[in-house]
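The complex appears here without one of its protein chains, the remainder shown in place.
After this line comes chain A, so read on.
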Amino acid sequence: MSKRKVKETHMPVGECISQVQMILRERFCHQRLPEKPVGMESQHKHLLELLRRTAVHGESNSVLIVGPRGSGKTMLLNCVLRELLEVKDVNKNVLPVHLNGLLQTDDRIALKEITRQLNLENVVGDKVFGSFAENLAFLLEALKKGDRSSSRPVLFILDEFDLFAHHKNQTLLYNLLDVSQSAQAPVAVIGLTCRLDVLELLEKRVKSRFSHRQIHLLSSLSFIQYLDNVRSQLSLPQDFPDTKFYDEWNDSIKTLCEDQLVVDVLQSHYNSSKDFRSLHLLLMLALSRVSASKPAIKPTDLLEASRVCMVDSKANILHGLSILELCLIIAMKHLNDIYEGEPFNFQMVHNEFKKFLQRKSHSIHNFDKPVVIKAFEHLQQLELIKSMDSSTAKIQKEYQLMKLLLDHSQIMEALQKYPQCPTDVKQWAMSAFG
């Protein structure tokens, strides 16, 4: 690094590119906290004030942060916590406890985790001792002994809050919220969830103990802001070592964002989802196409990346099927047309296929039944068709009812792109009835 600093202005392009990729990848993948959360100022203030009161005044609180996935709930909370811990007399005073509904799948595990993170006295090393009942009693006793002015405030952060509501009797939630409503150790219970109906999950006595503070994070981001965001996300920071490259890169990003093709791509992305995570994925893919020989993101890169992002997951599977399997799928499509989506079995598909062979086929010769069954089973393994019966053992393979997990449009699209597809098969697929 020091060597580079001496040179400062001039670095080989390859070096610059790898620097750029490192910086941007960290931005996209490591969930770096922004300086200040954008578009959620009031929520930020509300949450910060609330937690500050718990930390400084010892006031118990409970709050839910609700917003769709990718809307920045965790980011907001982490920003607030970072800011909170910067305050001097808060720093050493709060005990944050992080729980996640996906990790702490029941109260027993959750209690152990809380005890471990609080480092209560029944923790030895990294292990929590005692039975579930003992742990609960111990934790409650500990919290009960505390009081508003003398004990350290505990911040319980419950990620995926809705999953905690599915625990038996909601014991943990009841107890945490009960502590937050009584004169015990000061606690703040912060729930993060994407479910809008989370309060309906709470039992009435748990609900009554919850303060009903909800911070909604619903981004009302306009497309202009979205574009600005893309630009700022792709731009290099001021302290980039090579100033020349810095200027070049930022200019190229600016022109990129004004390109109509890019705007269209981003518009379709924006229409699909406003959250930044999917945007980051898109930009990541575009960034990976940058190399020393092509030291800027081109509009076509973005287009290609968007194509990759939006590709139909089943299209590629369809391209890899054999003609026989494709024929079977077409037969199924016809059956779906005839019987209006009713399930079918192998025998029906086989009949349909034989009819096609007898009447229309020129290029495809007859397959033996076991071969057709094999192809049928392969389709089932690829989950292009799905069995409707729960008990597979009872019914013979040929008569099991199946459903097609493909849309007509997908089939037609696949046929168009299928390399060297026999025309009679195509015609058969397009004809109204088999």
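Keep this in mind: a residue touches a chain if its C-beta (ideal position, glycine included) is under 8 Å from a C-beta of that chain, and two chains touch if they have at least 3 such contacts; residues count from 1.
Quick note on the criterion: contacts and distances are computed from a predicted model.
K.L.:
Quick one: find the hidden chain's UniProt protein name among "Origin recognition complex subunit 1", "TBPL2 protein", "Small ribosomal subunit protein uS7m" or "Non-structural maintenance of chromosomes element 1 homolog".
P.N.:
UniProt lists the chain left out of the view as "Origin recognition complex subunit 1".
K.L.:
Tell me which residue among A:His30, A:Lys92 or A:Arg359 touches the hidden chain in the full complex.
P.N.:
In the full complex, the listed residue that touches the missing chain is A:Lys92.
K.L.:
Quick one: which of A:Gln31, A:Thr255 or A:Ser272 touches the chain that's been left out?
P.N.:
Once the missing chain is taken into account, the touching residue is A:Ser272.
K.L.:
Tell me which residue among A:Ser182, A:Ser232 or A:Asn366 touches the hidden chain in the full complex.
P.N.:
The one listed residue touching the chain not shown is A:Ser182.
K.L.:
Can you say which of A:Pro37, A:Gly72 or A:Pro153 touches the chain missing from this structure?
P.N.:
A:Pro153
K.L.:
For chain A, which residues reach the chain that was dropped from this view?
P.N.:
Contact residues on chain A toward the absent chain are 45-46, 49, 56-60, 66, 68-69, 89, 92-93, 95, 107-108, 118, 120-122, 124, 129-134, 136-143, 145-146, 148-154, 169, 171, 174-175, 178, 181-186, 194-197, 204-205, 207-209, 211-214, 216, 218-220, 268, 270-274, 310-315, 341, 383, 386, 403, 405, 407, 409-410.
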